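As you look at this complex, bear in mind that one protein chain is not there, while each of the others sits in place.
So, chain A:
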Amino acid sequence: MSETEVNPAICKSTGLPRKRFYRARAHSNPLSDSHFPVPISPSHVDYSLHYPQLLSGQADSSRKIQFADIGCGFGGLLISLSTMFPETLMIGMELRDKVTEYVKERILSLRKANPGQYQNVSVVRTNSMKYIPNYFEKGQLSKMFFLFPDPHFKEKNHRRRVISPFLLDEYAYALEVGGIIYTITDVEELGDWMKSCLENHPMFEALTEKELEADPVVKLLSSATEEGQKVARNEGQTFQAVFRRIVPSDQTS
């Protein structure tokens, strides 16, 4: 594209994509059989396309993604984490294709504006409730984020919630022992639900108050994302649950 050509979707002064050209419905049905490419297995994903600067050399191909932001939305958390953990590869997963496009553009323009930075973040469009095992190997992740997920109030739609007893089995599979799962919401009912799902799961234990205070990531949960900022603007309450992946006590093998 030549410099003179003006792309209205990109802001002229900052070079960042403009959100109003990436409007999408707030909700997406995770049960629908959408059509997007799904990798056959984690080894089938070419991550050098996602992290061209960090993974271009063959020697670095052993580096693996460690953070996953499930339902990353417009990518606010990823952008904050990127500079906080510059050595860690992280990925956002988002079901809405327009929003994914926005995050892609955002990362590209940030990389352009800040050479050498934001090389460790990327985004994919996928249904993480179905395809986590297609992207991550067992115990690959050290942090998983579920920030302001769709509350799905109706009882009939509870099975669409991204935190559920069965899906936690898959998240526990992808997380390493000691890995941490972060959840936050501004809906009290959903907050209680996520907390009780995690509390009742034998492979997760809550972080203590002390540990929560010591973890710099916890502060980002409510401040870094677009949803979190919206809640703060409205002076709303948030409910978080942060749990650690543990080895279940009744493990026999």
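By our rule, a residue touches a chain if its C-beta (ideal position, glycine included) is under 8 Å from a C-beta of that chain, and two chains touch if they have at least 3 such contacts; residues count from 1.
Everything below uses one rule, namely that contacts and distances are computed from a predicted model.
This figure omits one chain of the complex; the name its UniProt record holds, of "Ubiquitin thioesterase", "ATP synthase subunit gamma", "tRNA (guanine-N(7)-)-methyltransferase non-catalytic subunit" or "Exocyst subunit Exo70 family protein", is "tRNA (guanine-N(7)-)-methyltransferase non-catalytic subunit". Only one of the listed residues, A:Ala172, A:Met194 or A:Val231, touches the absent chain: A:Ala172. Of the listed positions A:Arg18, A:Arg63, A:Arg111 or A:Lys130, the one in contact with the omitted chain in the full complex is A:Lys130. Residue in contact with the omitted chain (choice from A:Pro52, A:Pro86, A:Gly178 or A:Pro202): A:Pro202. Those residues of chain A that touch the chain absent from the view are 25, 30-31, 33, 35, 40-42, 129-130, 133-134, 138, 159, 165-170, 172-173, 201-203, 248, 250-253.
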